[in-house]
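Below is the structure I would like to discuss, written out as structure tokens.
Complex shown without one protein chain; remaining protein chains in place.
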Amino acid sequence: MKVIRIDKNDWAEGIEKIRKTYSLIGPVKEKFYHIFANLGSGQMPDMEFTNSRISPKYIIYPQSEIILKCSMNAEEEDYKIYREPEDKEYKEKAVLGIRPCDADSLPVVMRNFDTDEYKDPYWLRAFETTTLVGLACDAPCPSCFCTSAGSGPYNHKNLDVMLIDNKDHYLAEIITEKGEKLAEAAGWQDKAEGIADEIAKRKSDAESKIESNVHTDNLAKQPLLDLYEATSIWEKAAFACINCGTCTYVCPTCWCFDIQDEVYGREGFRIRNWDSCMYPLFTLHASAHNPRGTKLARLRQRFMHKLKYYVDKYENGIQCTGCGRCVRLCPVNIDIRRICNMMNSYDPETCTCEATVS
Amino acid sequence: MKSYTDNIKEISKRLLKEDKVDMVIGYRTGSVPLMHQPFFAQNQEEVDEFVWDSNCGLNLANYITDRTERIGILATGCNSRNIAVHIVEGKIKREQLYIIGIPCKGMVDRHKLSAMADGDITSVEDENNGSITITGQNFSKTVDKAEVLQENCSVCVHRNPVIYDELAAEEVTEQKRDDVDPYARVKEIEALSPEEKWAHFDDLLSDCIRCYACRNACPLCYCPLCFVDESNPQWVGKSIDHTDVRTFHFLRAYHCAGRCTDCGACVRSCPVGINVRDFTKKLEKDCLELFDWEAGLNTEQRPPLDTYRPDDPEEFIK
Amino acid sequence: MKNLLEHMGIEPERLHFSWISSAESTKFVDVATKVTEAAKSLENKEKKFVKTKPKVA
Partner (left out) sequence: MEYPQAVPLKYRIDPEACIYLQKGKCGVCQKKCPVDAVDFEQKPQTVNLNVGSVILAPGFEPFSPTGLENYQYARHPNVITSMEFERILSASGPTTGHVVRPSDNAEPEKIAWFQCVGSRDLNRCDNSYCSSVCCMYAIKEAVIAKEHVGESLDCSIFFMDMRTHGKEFERFYESARDRSGVRFVRSRVHTVTPVPDSDDLELRYVTEKGELKTEIFNMLVLSVGLQTSPELVELAQNLDIELTEGRFAATDAFSPVETSRPGIFVSGAFQGPKDIPQSVVDSSAASSAAGELLADVRNTRTKEKKIPPETEVTGDRPKIGVFICQCGTNIAGVVDVPQVVEYASALPYVELATDKLFACSQDAQESMSEMIREKGLNRIVVAACTPKTHEPLFQETLTDAGLNKYLFEMTNIRNQDSWVHKNNPELATEKAKDLVRMAVSKVSLQEPLEELELGVHPAAMVVGGGIAGMTAAKSFAAQGYETHLVERGDRLGGQARNIFHTAKGDSVSEKLEELIRSVESSDKIHVHMNTALKDVEGFVGNFKSLLSSNGNEKEVEHGVTVLATGAEAYKPDEYGYGTDDRIMTSLELDQKLKEDDPVIKGLNAAAFIQCVGSREPGRMYCSRLCCTHSVENALELKKRNPEMNVYVLYRDIRTYGEKEYLYRDARKTGVIFIRYSPDDKPVVKAGKDKITITATDHVLQMPVELEVDLVNLATAVIPYGDEKLANFFKVPMNEDGFFIEKHAKLGPSEFSTDGVYLCGLAHYPKPIDESIAQAKAAVSRAVTLLARKTVYSSGTIAQVDQQLCATCGVCVSICPYSAPSFAEEGRFAGKAEINPALCKGCGLCTASCRSGAIHLKGFDTDQIFSQIFGIDEAI
């Protein structure tokens, strides 16, 4: 792996260069919070940020996305015949400053969109045309727990380039070919040698700042039905839950969607929208029966999916990268760390568990 | 404000012990700052988890809808008014409730405080002298609580509960409408031209992700099937198209007309910090001006839009 | 309802309430014409609350 040095004075210049081939997305402060947004001409990413309030998953997987389109004009040929929209662009894009935890959510989501049986063309095309220029995390939040969720502040395995802020310059680890291509286009070629130790130290420093963690060692071993029936976990948590979709919408790894047909004027659109397992409509059957008709069932589904079903099915850790957004933004303080630890420590014999957040 | 917490614990323990109630609904300390969790206690140990300070901003009336137990519940001014609305609308019976009244000095605005902080807040100290200290990894700041109150609290004219069985503290002095103008912000918007108004709300809602936290945090939104979730007919599109987003907010607000107590739960719960109250406060003002009505001040009268009286104002008909 | 619509930027001219009995056909024509004209004469021609193109990805 190659590491280069990007002087912050050359940073802007490089960005201007890659603008020609990439559309750029980066952190921008809007009102109170940072979001990932398209960078207009001349606009620079604001790299002095903790993390965006909402996860940047929408860059590849938009909240509402037109997937098919048809005419609603009876005289036209494709009247009520759905086709892929011709104007859908998959221009090369680069995301600047994405945090490792968010990048680490991509392989998780990919497990859903890229399977042997089914490949989601929209997600994959968007993913393939995206180059991720990550920014290693030196000041994690108190509610971050990436290190115990299979990610980490310096985790570069799902990035194409990882930047490390080093005062007047960035150290950039070029991880993939995509990354290489971008660095070339930007003209960042200043190789930094002999800094492996320093990076390792920075990494362990950052990791040591992660104060909280989740215990996941026991999750796979827990009998599924026991967890499912662990009312001591679910009852109190479900009480506070208001079944809003905040946690799922801010989560980088939640992938569920709903498909809706809408008519605008003389055109019809098939739109894919994020859905949320917190909503009563999520599993509502046409018969009006709802297998997850209660708040408790819905809340349990969310955590069981992330922390048990996923674990069992993919054997690849939990469906969570520890970004901590749901912890910070849940209006009623339902804390995935607490729930995870409860599930991990649940003793079916005594029906008790440890309700700690550490 | 220790005394509040202690009194609450004491009352709750007594109620449970005397078997007056099956549960007491209050708050417990949250795992992150500014975020206490609505929580119910069924025994003495659980009562010990109770806490009360200026981070108890969600409306507890949201948690009693259609419950059948005998419930002890903490209620500030606005919460108690929502309980009254619940009683009027048949969502709970007065006999089921033991209302522990909390004279309220306002809740702090978590959005405001986070924006003030240089980094993440790790702890919040609610001093009794009316100041708030926020501490993070590399900073500590003390601010006047009045400055960081939720906007609805700073213009609140019903801080004391309107119905209760017992008070957990002495009543606080009410702010008068002459001193604070609850509708200052509404008036600002009213003064804009239609184009500016449209633009204002476009901007206001531009961040909305339609997570429905505002709706779900609202005690008034208890319909088994919300109009936005209806699919036949589908009143509102489900995407984040701005027309649909606005339709949702506008109609939700309208459904709350004459019922909203400006508890601020919608704003507090919004993950992206939208001031949903720009809709609801206008309706509150209209109800006051047109019908001399404030929501939830008694448990008998129905809100004005639920009833018809021949003397209802009808200036809008030309 | 009218107040709230106006509050969020719908011009007052766009929503109109009148009592018109079934016998007052001329009044109905009048009112309908006036309201239509008033709405058409608004400076801003942008259709509000009309979905023309989905503004989504």
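Order of writing sets the labels: A, B and C. Residues in every chain begin at 1.
Keep this in mind: contacts are C-beta pairs under 8 Å (C-beta built on N, C-alpha and C of every residue); 3 or more make two chains touch, one makes a residue touch a chain.
Keep in mind that this is a model prediction, so the values were computed, not measured.
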Shown chains in contact with the undisplayed one are B, C
Touching the hidden chain in the complete assembly: which of B:99, B:124 or B:226 does that? B:226
Can you list where subunit C touches the absent chain? 22, 25-27, 29
Spell out, residue by residue, where the missing chain touches subunit B. 66, 88-91, 222-227, 230, 232-233, 255, 302, 305-308, 310-311
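Here is the rule we use: only the chains that are shown with their structure count from here on.
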Separation of mean Cα positions, subunit C and subunit A [Å, integer]: 44
Find the geometric centre of each of subunit A and subunit B from their Cα atoms only, then give the gap between the two centres in Å, rounded to an integer. 31
Considering subunit B alone, which of its residues make contact with at least two other chains? 237, 239-241
Going by the touch rule set out above, which residues of subunit A reach two or more other chains? 63-64, 262, 271
Show which residues of subunit C lie in contact with subunit B when the two form their complex. 1-12, 16-19, 44, 48-51, 54-56
Subunit B-touching residues of subunit A, taken from the complex the two chains share: 30-33, 35, 50, 53-54, 63-64, 139, 141-143, 236, 239-240, 242-246, 248-250, 258, 260, 262, 271, 273, 276, 279-281, 327-335, 337-338, 357
In the complex, subunit B residues that touch subunit C: 186, 189-190, 192, 194-201, 237, 239-244, 246-247, 250, 253-254, 257, 279, 282-283, 286, 316-318
